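This view holds just a subset of the chains, kept in their places.
A, B, C and D label the chains in the order they appear, each numbered from 1.
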Amino acid sequence: MIPALEIRNLVKSFADGNVIAVDDVSLAVAPGEILSILGPSGCGKTTIMRIMAGLERADAGDVLLEGRSVLGVPPHKRNVGLVFQDLAIFPHKTVRENVAFGLRMKGVKGADIGRRVDEALRLVELPPATFARRMPNELSGGQRQRVAVARTIVVEPAVILFDEPMAALDRRLRDRMAIELRRIQKQLNLAAIYVTHDQETASMMSDRIAVMLHGRLMQLGTPLEVYRTPANRFVADFIGDMSFVAATVSGAENGRTRLDVFGNPLDLASDLVPAAREVTLGLRPEHVRLEPEKTVDAIVRGQLKSTYFSGGSFVHRLLLSDGTELVARSEKAAFQPGQELWVAAAPEDIRVLAS
Amino acid sequence: MIARGRIEPLLLGGITGLLLLIMLSPILTVVVMSLTDGSTLQFPPPGFSLRWYRSAWELLADPADTGRFREALVTSLAISLTVMILASAAGIPAAYALVRHRFRGKPLVEILVTLPLVFPLVVLGISFLVIVSELGIEQGFLRIVVAHVILVLPFVVRNCVASLTALPLSHEEAARVLGANWWRSLMEIVLPTMKPGIVAGMLLAFIVSFNEFTVAYFLYTIDVFPLPVWLFSRSNTSLDPTIFALSSGVILLDFILIWILDRLVGRQGVTL
Amino acid sequence: MVRAAISRAAGEERPAGPNPWLLLLPAGVFLGFLILASLLILRLSFGVKGAEWSTWTLESYRAILSSLYLKSILLTFRLSIVSTAITVILALPVALFMARVTQAYLRRLLLLVLLLPLLMNLVLQSYGWLVLLAPDGLLNRALRLLGLIDRPVLFLFNESGVTLGLVQTAFPLAVLPIANAIRTIPPSLEEAAALLGANRLRVIRHVLLPLAAQGILAASLLVFAFNVSAFVVPFLLGGRRVSMLALLIRDQMGPLLNWPFGAANSVVLVALALAVLAAYQHLARRRVR
Amino acid sequence: AGEFAGKTLRVLTWTDESGQAAVNNIMKPFEAQTGAKIIADLTGATSEMVAKVKASASNPQYDLVILSGVGAIELSKQGLLEKPDADKIPNLQKVAPDLRFGGDGYAVGYLLSTQGLMYSTARVDPAPTSWKALWDDRYAKKLFLPPPQWVEAMELTLVAIHLSGATVEKPDAGFEMLKQLQDRVVTLGENPPQVAELFRAGTLDVGGPTSPLYYPGTLGNPDYALNITHDLAEGFYFDPQFMIMPKGHPGSSDAVHALMNYALDAKVQAKMVGSVAYGTLNQEVVLPPDVLKRPGIVSPELIKAKGISINQPYLAQVRAEWIQRYTEIFGM
């Protein structure tokens, strides 16, 4: 199947090459798929979108829309929808005029416009009778968001790009909107790319996640893949919390690897162990158990720094002997700060990463 | 950027350049004329020389100052300087009150402060003439200064308002919470951050007052004879290119002042 | 914006610093003179020549209705409106360009060039115009050379010369507010329109111009008020053939010594300025909201 | 040290070259001779001087104002002037009796401003001999006329009245005749150097009435090819100029009288005629031949033969109305 939108080896730098915003990124999104681009601030997410939409010119690489290169095609002739971070609702136009704008520009006829606008408004659950005549400043944040979406989908773009359009909403509303966006996207079988730096939102709404750092693509996969088998420390830490413990490979045999963690031996069933002698073990807080006494699956010892309660469980912060910090979650809080504890985890929950 | 195309900036730039050239053309002509080596306004000049600058210099350096040029220049500078100081003394606190305080009659005060911007200069000049003659004020310097302060007050207030609005209230409050009384927070926080607006207002006040003709024309006296009026009366007598050389000097001065203005004001921009 | 407006109004437990009226006092002293002057003119307008302070009559206002002054008021209006329209239309592309300029040196140069005509001594500029626009001036010669005309056209000493002067001096008053208005329009609005299929002209028409409308209107009012009371431009470029109101006022107050009549005309002019200003303030306040 | 050492006089007079000439030929020598200090304010036209004197009536700034007759009449009518003492001005005896005083005796004669017809010697040949030249089709759109508030405008109106056969009391036909010039006039020349410049550039061919004293630097200058003729069939107007003392003037009265007297001295008047082409008042003045040959200079003989003194008191009455009508014709 031809991807709805594909980018190939995109490169883009700013400030005369001093800032490399996008560094050789390739991606494709299929019809009916939502792909999230996830990464910290400044990693180049917006820049990629702008290049896709034709608002920015790439230094190298290609952008293909339904299989055809659109390099050099100006934005108003591409069939790409973009929902801006600040929504970019036209403040001087009513909701109806905002949504109708694209149709008018495309030369759609009057009667058709009315019908399609109403349809789009209904799709985003803004009853036209109530909302069509409102001015944007008479809308709440969530409603404005819907108008921006309606305005974009009404012109039936080949692909729709969302540039963190919900960053300004509070978490509760953001979750609701994310779910709704997903519903609309599936209903219209649109291809969509969703940019965010919030991994929760990304997981919630997307089929696949592309994790970026410093303009480079770090990993591309389903939310589960990315969480379970992060490609590197950065991805691991960015998708959910992860604590890192330094370890040394002391031997390997029969598909098992022996490690040395601060003097404690650890035996893992892993052929994934890299050749490097120094490795990093990644532990998710919810996979870690704290034990007052050494257990079979104990890995390392640490001193409890503090415990607080958050989101239904207790969060414990421990200091290891080399000063690194380790986070564990538990249902119960049974320890005192200052206490020395063993950190235990099931071998299959331990990730081994290159240092 | 692709969005705006490459043609548009060029096109807009071209139109802008052309329009500004037209707007500037009389000034450029004055400069070119000052370099003529003829003695009439023949344009383009038959040849170029600095002779009229020499004659302008002689006028300026004339020890007896028979042409009263130097006197006019000094008078104008003194007026502008005084206007600048008085206008900022009046405008800065007013701007502060307008931005930071809520009080009854504020819309009226706002209108009043902007009024001089649109008040007919002729009426201002004449009514002042009537006032001073009725009150028997013969102080020519003072009356021009007062009229000019009124005239430039909007420039000062509006620029100060612009820069003060850009200063978040939280900065002032932070100073207060850290133990500064109102006066110290004003001196340490408010005034330093308002600097671009204050400087813009002061320089505009100076430039406007220095070049203002209409009001000065009605209010000048035998002893207080500002440069624009001098230039006017001189050009009524003879149009030899000396006056163009002198004018070019004034242009240069204005140019420098506006340049400084922009340097000091920077990104905030000038409010008219 | 709303937040800023709210927090600005916040008051401390005990009011800090001096009373606002104290802060307004110095400016008030000066503006007091302006009010005094206005009242004086108002009073004079009800007087009789020679007995300005002791009589009350509407004679001067009746005299304004005489054909000459009515004509002058109409002429003043017409020239102001025409020059305002030209100024604002010409200011649009310049403002558009200025608002989007990022290079510091270019911005600086633009500002400089823009402000010079407004601030420069007009007496001097009028000589520049004389040289350029006279029948024997540069423009006529250029046009003749291009074969566009065969007899010199008189650009000076008539309404066209005055209009040109009005446009030239008021130009920055139009450009700066419009540029400021455009600057506050988020570029994303333009981009959004482009992505919805609008070409550049339609982006300008449907997005930029409507959004800058208030700035444009404010600029128009400012320019109109400035031009309607113009004195130096018709005085120097009109060859005394374009009797705008300010000139006639000056003739009445000066050579003809008819203070009440000059005052009545001044009242008309000031009233006009006030009306325009009120409209301008109204707009400005609406924009803040 | 002279008799008025330490005394300061403030003199207000024209902004133009004649003011400068007065400074050089009258005030400077007077300063040197008497030790008085004179501050000269060379600004404006008569009307502006009137306005200034009026505006500062409650607190006069000037000791002596030199202006044209209309202004003197206006101010004397308003009672703002101090009556001069003829005994302290012996040179007045050398002036024709009807030109000694003006403004009901409140103003002392100074010099004569004569208004002739200006033409370009390069393009108008032979020299015009009648004011009708202003209505000549050849000079349409090459014509300048005086601005409304000037005395010259009234003189032009008088010319038109005369040519149209109307009378000063019933001037309508004259104004009709002026209307014929409505579309022919280029500018109401208020700024003489500018007018000269327009002649030089070929924009103007004829114009007036105008006084040679406005064109000191350009009249003889071949670049400009200008002349002003007074030798006209209908005659030419002259406008006596006056010296007045504002009531309550700040300086010494004796010194002012002495300055007036000095201004009327035959040698001084000859110098003034020579430098700015005035018509003389002092009948003992003899002009050297080289001066007489200069363009714009009117000999005492020509003044006698063709000079017409305008009826200032009457004109002062109709002035406002005439200015308005004149403005309506040319200023819209």
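We adopt the following convention: contacts are C-beta pairs under 8 Å (C-beta built on N, C-alpha and C of every residue); 3 or more make two chains touch, one makes a residue touch a chain.
The shown structure was predicted, so the numbers you read here are calculated from the model rather than taken from an experiment.
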Assembly formula [one copy per chain kind displayed, counts for the whole file]: A x2, B x1, C x1, D x1
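Please note the rule applied: only the chains that are shown with their structure count from here on.
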Chain whose average C-alpha position is farthest from subunit D's own: A
Centre-to-centre distance between subunit C and subunit A (centres being mean Cα positions), rounded to whole Å: 54
Distance between the centres, which are taken as Cα means, of subunit C and subunit B, whole angstrom: 16
Centroid distance [mean C-alpha coordinates] between subunit D and subunit B, Å: 37
Sequence positions of subunit B contacting 2 or more other chains: 3, 5, 41, 129-130, 134, 235, 239
Junction residues of subunit C - those touching two or more other chains: 130, 137, 191, 194, 253
Touching residues on subunit C, where the partner in the complex is subunit D: 50, 67-68, 71-72, 75, 130, 134-137, 152, 154, 156-157, 239-243, 248, 251, 253-258
Residue ranges of subunit C touching subunit A (in the complex, touch as defined): 186, 188-189, 191-199, 202, 206-207, 210-211, 213
Residue ranges of subunit A touching subunit C (in the complex, touch as defined): 53-55, 74-78, 80-82, 84-86, 88, 90-92, 101-102, 105-106, 151-152, 155
